[in-house]
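Take this structure, written in structure tokens, and hold onto it; I'll ask about it next.
The other protein chains are all here in position, but one chain of the complex has been omitted.
Going by the order they are written in, the chains are A, B and C; count residues from 1 in each one.
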Amino acid sequence: MIDNGWDEFEIGAMLRSFDGAVKDIATTLQEDRPYSKNNSFTASVADWRIEKPVFNKDYCIDCQFCWIYCPDISIISRDKKMVGIDYDHCKGCAICVEVCPTNPKSLLMFEEKMDEDEALAGWPEKENKEK
Amino acid sequence: MAEKMELRDIEVWDGNMAASQAMRQVQIDVVAAYPITPSTPIVENYGSFLANGYVDGEFVMVESEHAAMSGCIGASAAGGRVATATSSQGFALMVETLYQASGMRLPVILNVVNRALAAPLNVNGDHSDMYLGRDSGWIQFDAYNPQNAYDLNFIAFRVAEDHEVRLPAMVHQDGFLTSHTAQGVHTLDDDTAYSFVGDFKPMNDMLDLDHPVTHGVQTEEDWHFEHKARQHHDLMTKVFPRIQAAFDAFEKLTGRKYNIVETYNTDDADAVVVCMGTAVETAVEVSNELREEGKKVGVIGIRVIRPWPYDQLLDALKGIKAIGALDRSSPNGTFGMLYNELAGTVVNGDEKKVLTNYVYGLGGRDLLKSQLREIYAELLANAEAGKPTTPLQQLIGVRGPKISFH
Amino acid sequence: MSEMKKIKNLKEFSTSADRFEGANLLCPGCAHSIIVREILNATNDDLILSASTGCLEVCTAVYPYTSWDASWIHIGFENGSTAVAGAEAMYKALKRKGRLKQPDREPKFVSFAGDGASYDIGFQWISGCFERGHNIMHVVLDNEVYANTGGQRSSSTPIGSSTTTAPAGRVSYGEKQNKKDMLAIMAAHGAPYVAQVAPNKWKDMIKKIQHGFAVEGPVFINAMSACTTEWKFLPEDTIAISDLATDSLVFPLYEIIDGTKLNITYRPKNVIPVKDYLGAQGRFKHLFKPENKHVLDEWQKRVDEKWEYLQRREEAGV
Partner (left out) sequence: MLEIRWHSRAGQGAVTGAKGLADVVSTTGKHVQAFAFYGLAKRGAAMTAYNRVDDQEILNHEKYMNPDYVFVIDPALVYTTDVTINDKPETVYIITTHMSTEELIESQPKLQGKNVHTVDCIKIAQETIGRAIPNTPMLGAFMKVSGMYDIEFFKESMKRILAKLPPKIVDANMLAIQRAYDEVK
């Protein structure tokens, strides 16, 4: 696509979100959608991150604060449960960590290069909040 | 369902009524419009058709010409037949959106009733607004009388909506001189008129809810040039064959023949004027009179301004020795548009031609037959001498000392 | 009218399938996309969208990528409202003429624009659309600044804010004018529904958006969009800053029905001082210098007066 010449694309600089017809897109989950190569879903902004959020499901209460406040549609929730993080689209803003209400938090920021198992292994203990 | 209107074979219509009747007959889905002299009656007539059940689309009376074209773009992208009308300052206010309509390849039809641009303020006809639109990527048709204004609307819809073309088109007519001059117009009945243009065929329509589409993207140095190149390529190669086909079909239907470049008395002519709008017809009358006196003069009328009819003009100008380019717009620091474009057209040809420029008729100033006779006399002298015998650019019909350049 | 999407709680809401996609180019922590997600997820109806020039527009449709899973159009800076109004007019025309491809579906028409594109350059277009009564929703992503072009003041910029065109300096405390009251202006158009929303109060937002989708006629939504870049706070603090804004009553959440009936929709349990909100943002940093104390006082006074006014309006039922 990126090397297409002037005669190799549709007129009008328009873009299609999907290949072929879609029905009920509002109730079709991402994994079931026929995304076109022009949908930014197929692109990645992973390299924007300096730090990445890591999800620890041991502490998660599925409150969905991270889901609703994620600006980058990068919190994957299915059937009312937090499933994980979409690292192709997460820009590392850390809002999910900030809004996580558990103690300890179920989401924490780690260096981008850190191994996930390593991050989980070193997860902090419950913090004693001052009364 | 809109009601049909019974028309006589010949109706006495001014150019505005002719344009609005054509708009009615092609059953536009959305008209978003704003009134401005002298195109206002087009909008008023349309409002009256709506009020009396002759159209059943949406008529959106917006708050400015910019909004008019913005609404037309949104409506066209949504997927249906769209048109509006404007003039002068309103056209100038629209200019931003003209580029957007053509860049998005939306087949909006704009009736431009030509009028001067302020300052000083003037409501009468010249071609300043038409010239302002000439780089906007639209197809531009030019009408010389109300009949043309009627006919060219059908042509414009048929060409613009063609999926091979998908470019917006303007139909120009002279403010007042055409728009407010009533003449006999041969009409088409409603069904015939509609079927000449046919049903609107949507393309990339936003309202196709199963096929979401993004219109009006951002491109930077990585993509912008390719998209503009594509648009230019299509204007240069795809439009004329479709216009010619539409002209041919229209002639077959009505007997009225249009040409991309109109020629009158040019066959063995030594000198021609090249002009647009009502001036073409007045010049034809003068050339007819001069022919009776044995003077070999003719007229070339530009019917399609954009894309520029280079090949057709080269052909029409074969054997012509002297050309007068008649521009009805203040060139403001250079030659008139027609002079410059004609110079670019003939400069590489084998024949030596003398090209001079006349600026006339600004702000609706009358173009007199006597002035055209003088112009022809000068052009014939140029033809005879094989070089200019006058200054290259002259302003005619202006009070005060003679004004000319180069 | 299609059935309204049922959203009892956040868990239920989280089953929504987003129609706005990631790998858009908005800043990390940008509130724009939080707002857009909340709005689009408030309905399962089809959507026809427009965007006026601004951050949202330039970051979500950069060729060859689109982040929109519904039809979307951008024309210019000023005319996104009219663009979607044109599409809405076409919908009505084709419906009447029986030419809709999916005649049983009723799309919603939404126009997104920044405060610059709404309060300033696009004001006339919006006013026209509202006067004509198009069935559209215009959403202002109000970050109180021309963020897309690097932080110039708009008529939504509040007093004392430092912007690139009204910067704080040795002899200036920044923006001198008070923020334009667009809600009052749009309510004065007689619009059936006008509301102010904030992304941190998602439930209030959903309720208002659903109300907006349910009414006939033009709906105006002013959404506070905290801007990490121009307000100068860390990306992870977007929701925290938004909480400060709503809890200090700098951004009171209310609605105006049919141009007159005003309801306050959120009353903070503990109202916090305005300076706590201002102090959390770099754009107001200079106000905490001793010589600018009067601006801080002015700020608190104006917020108090506005809250008092809103309460009186609500009480009076007009």
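What we mean here is this: a contact is a pair of C-beta atoms (placed from the backbone, for glycine too) under 8 Å apart; a residue touches a chain by one contact, two chains touch by 3 or more.
What you see is a predicted model, and the numbers here were worked out from it, not measured in a lab.
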* To do: Please identify which of the visible chains the hidden chain touches across the whole complex.
  => B
* **From B:128, B:153 or B:282, residue that would touch the chain that is not displayed** => B:282
* May I ask which residue of B:170, B:354 or B:367 touches the chain that does not appear here? => B:367
* Structure fact -> Of B:105, B:127 or B:180, the residue touching the omitted chain is B:180
* Asked: Taking the full complex into account, what residues of chain B touch the chain not shown?
  -> 8, 10, 12, 14, 38, 123-124, 145, 174, 176-177, 180-184, 278-279, 281-282, 284-285, 288, 366-369
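Just so we're on the same page, only the chains that are shown with their structure count from here on.
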* Structure fact -> CA centroids of chain A and chain B: separation to the nearest Å works out as 53
* **Centroid spacing, where centroids are CA-atom means, of chain B and chain C in whole angstrom** => 43
* **Contacts with two or more other chains, residues of chain C listed in rising order** => 46, 61, 63-64, 66, 68-70
* Could you list which residues of chain A touch at least two other chains? => 2, 13, 15, 17-18, 25
* **Residues of chain C defined as touching chain A within the complex** => 10-26, 28-34, 37-38, 43-46, 60-61, 63-70, 199-200, 202, 228, 235-240
* **chain B residues within the chain A interface of the complex** => 103-106, 166, 204, 210-217, 219, 222-223, 225-227, 229-231, 233-234
* Asked: Can you name the residues of chain A that touch chain B in the complex?
  -> 2, 4-7, 9-18, 21-23, 25
